[in-house]
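One chain of protein is taken out of this complex; the other chains stay put.
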Amino acid sequence: MSDSSSVSQADSGAYVSDEVTVIDPLVVLDGVDVRVGSMQILRDVNLEVKAGEIVGLFGSNGAGKTTALRLIATLIRPAQGVGTVLGADLSAPERYDVRRKIGMIGHVPGTFPELSLLENLEYAARVAGVPIDRAKDALAAVGLAAASDRLAGASSHGMQRRTEFARELMIDRSLLLLDEPHSALDRDAVDLVEGLIERKAAEGGAVIVVSHDRDRINAIAHRSVELVGGTLS
Amino acid sequence: MNVQTRIRRWPWVAIVLAITVAFVLSMVSPKDDVQGELVRIMYIHVPAAWLAYVAFFVTFLGSLTYLLTKNLKWDRIAAASAEIGVFFTGLTLALGMIWGKSTWGVWWTWDARLTLTAIMFFVYLGYLALRRTTDDPISRASRASVLGVLGAVQIPIVHFSVVWWRTLHQPPSLVRPDGPAIQESLMLVALIVGVLAFTVVYVSAMVKRIELIHLEDRRIEIEHSIDRPVAGDSVVVPELGAKT
Partner (left out) sequence: MTTGFWHQVEAVVHRDLLRERRRGDVLWVTIPFGALALLLVPLAIGTDASMLRDIGVGMYWVIVMLFGVLVAVGKASRETLPQQDASSLLGLDPAAGFVGRTMSSAILLLAFEAVVGVVAVGLYNIEIIGVGWLVLTLFIVAIGLALLGTLTAGIVNSTSTGIALVPLLVAPLSVPLLLGATQSYDGLRYGNAIISWVSMMMAVVIVVSMIGVLTARPLQES
């Protein structure tokens, strides 16, 4: 169950996939500030993530880790500073074009509770424009084939997270942003997630993992950064 | 008095001057043959209605320009104008009702203009209510601007619908809310001066209100630029688990 092989690494350091040219480093944040409403969340954040890297992101509760992920996912704009993700300026409309290459699994599931696990994936496949039969395969790959008709709202948190991992397997992503990927997952699912993270990096993508579990992350990450006082150290 | 103080005071001077002249003229103008002294309500009612339309048109222009330029200045103009517009629409409706009650014996008549004014009042009341729901200036500006454009684009359609509707159902002639016929040139002069005076009030209020909104935004900006702790700093190590 790998469709990410369509991403071919070129010698120049930039590689071409479906429709976007991805430029290395995949993530560059230069003195970025983020405000949400009237609250200052991030200040003067600098970060560079290259293709093939796995980066751990630590920080205490409310430090702005989730906001940092949403920033890198192009979902919020920097209030100040410059940032590019997959070559797209975070403040310019070109960021919309790279979104399909960014996978994010937040700590609150983005599944629709009224839809079954399979229907959730089929919806994702339809919107992303990938063949719809991939949904079934992806669900089987995360060990949920037998539960495919169960409504997301009636499934456990862990099952919903597995479904979201299935979504990321199904769609060809260059950058994966994971918020607490180990929470609510059992032993097998953790192995699955770590396998996915390592494979994504080996394929020339990058992964940023937010976690409180430093030992786990340090075991797989190439390096880690910490959010303190709204800035990275 | 230095130049700056003088500039800051001109709106007040202009308002007082304009209103005084308009008031005197409206009082010395003759009374109406049919309506008597009541006709003097017209000198406020008509200018207020005129200004309400001008104000909402400015809100539309401000909203549209904001959507095209993303410059917050235009959103401030739209917001200030909508506030003043809602005030003048409310004034128009209240005076119209008082006028109607004393002239025709009813508070309300389903005249096209009256109905349209009432609808506009609610559209822009909604606009102001929407602005209260968001703190973030950029998010607020985008949302309010879309509503500012939608509201304004719908108004001509609402206008036509109400006019056609009234043409089909003429109200009883007793309650036809036509204004008094302007019989004397002094009445016309008083009305025109009234409109001008209210326009001065509008422009002055706009200048003040935009300045105020700008200052509010500046205050937030300054608060951000000084080294204020970020939101995450409000979470500290729990004392129970802390090492002593």
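The chains carry the letters A and B, assigned in the order they are written, with residues numbered from 1 in each.
Operating definition for what follows: a contact is a pair of C-beta atoms (placed from the backbone, for glycine too) under 8 Å apart; a residue touches a chain by one contact, two chains touch by 3 or more.
Everything numeric in this text was worked out from a predicted model, so none of it was measured.
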Touching residue (missing chain; options A:I171, A:A189 or A:A221): A:I171
Candidate in contact with the missing chain, chosen from A:L115, A:A140, A:A184 or A:V228: A:L115
Selected residue (touches chain absent from view) among B:L38, B:I138 or B:I192: B:I138
For chain A, residues in touch with the removed chain: 70, 73, 75, 77, 96, 99-100, 102-104, 106, 108-112, 114-115, 119, 123-124, 126-129, 151, 164, 167, 171
Hidden partner chain, residues of chain B it touches: 67, 119-120, 122-123, 125-126, 129-130, 132-134, 138-139, 141-143, 146-147, 149-151, 153-154, 157-158, 160-162, 164-165, 168
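Please note the rule applied: only the chains that are shown with their structure count from here on.
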Inter-centroid spacing, chain B versus chain A (mean Cα positions, whole Å): 47
In the complex, chain B residues that touch chain A: 134-136, 220, 223-224, 228-235
Contact footprint of chain B on chain A as seen in their complex: 35-43, 59-64, 79, 227, 229-231
